[in-house]
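Of the protein chains in this complex, one is absent; all others appear in place.
Now for chain A:
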Amino acid sequence: MTTLRAFTFNFDICYNNYGIPFYLQYLAHWPEYFIVAEAPGGELMGYIMGKAEGSVAREEWHGHVTALSVAPEFRRLGLAAKLMEMLEEISERKGGFFVDLFVRVSNQVAVNMYKQLGYSVYRTVIEYYSASNGEPDEDAYDMRKALSRDTERKSIIPIPHPVRPEDIE
């Protein structure tokens, strides 16, 4: 059980994975896409952060999952699924065609979880992740799930050839 609330910019930030500017940027632009889950004792359970982007004309307007994080002691409770569901709902309301996310190809646990939630691999992005020294580190899967506006589910037809990070929008 959880209290789901909007991210407020104060102590929440202390559990961060990214720099403060990164969060500020998202909060300034897409505050509705930033949701925090809190346990009854006040512990932070996890959060999701995302954005809406892409061209409507080209049917590429979509929701994007930038970060999804659940604290170790609150895993296997279905919290990630709940947060993803909320992000999808927000994207539905914004009239998005799909929701997408990037995940390390090696992160089988996450890939499987997203598959269970209805996501499929749309394409592979070569060397999307880089190590802290700037060297290319690992490929990413670009995974997508069609929303109701994409009635023919065109947006999720896989692209067979891998792409480079500079070629994605």
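Quick note on the criterion: a residue touches a chain if its C-beta (ideal position, glycine included) is under 8 Å from a C-beta of that chain, and two chains touch if they have at least 3 such contacts; residues count from 1.
Note that contacts and distances are computed from a predicted model.
The listed options are "N-alpha-acetyltransferase 25, NatB auxiliary subunit", "histidine--tRNA ligase", "POP1 homolog, ribonuclease P/MRP subunit" or "Septin 12", and the UniProt record of the chain not shown names that protein "N-alpha-acetyltransferase 25, NatB auxiliary subunit".
Here the missing chain is touched by one residue of A:Gly41, A:Gly134 or A:Pro160, and it is A:Gly41. Interface residues of chain A facing the missing partner chain: 1-6, 8-11, 13-14, 16-21, 24-25, 27-32, 35, 38-41, 43, 45, 72-78, 82, 86, 89-90, 93-94.
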